Structures are given as structure tokens and as C-alpha cells.
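A single protein chain has been omitted from the complex, and every remaining protein chain is retained in its original position.
So, chain A:
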Amino acid sequence: MKQALVDDTEDVSLDFGSEEELAFPKAKIRHPLATFFHLFFRVSATVTYVCCDWFSRSFGGCFVTVLLLLSCDFWSVKNVTGSLLVGLRWRNQIDEDGKSHWIFEARKVSPHRPTATEAEVRIFWLSLIICPVIWIVFFFGTLFSLKLKWLALVTAGISLQAANLYGYVLCKMGGERDISKVTAGFLSHTVLPTASPRDFQKPGPAGLEMHKH
């Protein structure tokens, strides 16, 4: 899927008419490496956890592998893909007198910097939200099937994934205190893109691909 997106060279403006998009190369994915790694670690952690019985009988090996993948995912999403794909960053800072501050930053949209494409933003947010949900499902799965030795790993998975989700949601909210407004905005722009009249002026494979999801 990703390969098709990268190879696509159609002249398509994905966010339906923003001027700044036209100023920059019209690739579907401007940061292919970052997008790839954003998805790779999360997906392979989930897949390894599910399929570990097929790979090896060693509990410790599987545990460590999944934990390693989860840690790589946490680090890369927090430090790299967040700022590259959506221009957000969150961190903790301890100042001189020992007080701890959580800092949430959002990059100002400027005409001189290429922002990420809609596809990248969508990939970022969807995978950020879906993965913790999957791990919560795993949590209940292990709890009810009484495979309690996996509980520690699943708890670690949930905490690492949910931490990033929470951090970025707080970044996105910015000064907005009302979570429902943010959710509504997110749903309308990212999950269910609404068609505008200009949409029909530029049909193309890209337009079809988006509505397929």
C-alpha cells in the first residue's frame, strides 16, 4: 500500500485547496522513512506478541523482543516521528528548584517549511490511537484466559503506547480545554474527510484511494 502511495506522481492536492501545499513537491508521503518506522515498530511488536508461540518456545526471548520493539517504537514516536510528521513534541523538564514541568509544543505552520501531507498525518494519528486499543484488548485477553505471565508485558505495552497517545493529544489540544471539540475536529479532518466542491474538479486515483479506507 505504501509503495503505491510513494510511487504516485499524480498532481493532486490532498487537502483540497491549501495554498501552501502547492508550493512544495506533491508527494503523497514526504517523510517515507519516518512513516515507515512509525508503523514498523508498533506493528511488529503487536505481530510478535500474537505470533510468538510460532517463532520460539522461549518466554524470555519473546518478552524481550516485544519489549525491545515497544521501546524502539516509544522512542521513535516520541522523539522523531511526532515532530517530523505532525510538528508536535512533548517532554518533561525539571527546572532549577526541582519542579517538574510537562511541556507540550506545536510547530507553527509556516510557508517556508514543508508540512506533512494529509496521508502522513492520518497514518500518524490512526496508528497512534489504534495500537493502545489493541493492547487493551490483549490485556483483557490475557486476563480472562489466565495466561498471567504475559500480563506484565501487556501492561508495559499499554503504558508505552498510551503515554505517547496522551502526550500527543495534549499537544494537539494546545489551549483547548474541551476534548469533544478536538475529537470532532479530528474525526472530520482525518478519519472522515468531507468532500468539498473542489474535490470533484480534480478526480484521480488518489481521491479514490482515500475514500476506500
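We take it that a contact is a pair of C-beta atoms (placed from the backbone, for glycine too) under 8 Å apart; a residue touches a chain by one contact, two chains touch by 3 or more; residues count from 1.
Note that in this section contacts and distances are computed from a predicted model.
Chemist: For the chain not present in this complex, what protein name does its UniProt entry give, out of "Eukaryotic translation initiation factor 3 subunit C", "Histidine-containing phosphotransfer protein", "Protein ECERIFERUM 26-like" or "Protein YIPF"?
Modeler: Protein name of the absent chain (UniProt record): "Protein YIPF".
Chemist: Of A:50, A:103, A:143 or A:187, which sits in contact with the chain we cannot see?
Modeler: A:103
Chemist: Can you list, in ascending order, the chain A residues touching the missing chain?
Modeler: 57-60, 63-64, 67, 71, 75, 79-80, 82-84, 87-89, 92, 94, 98, 100-108, 110, 149-153, 170-171, 174-175
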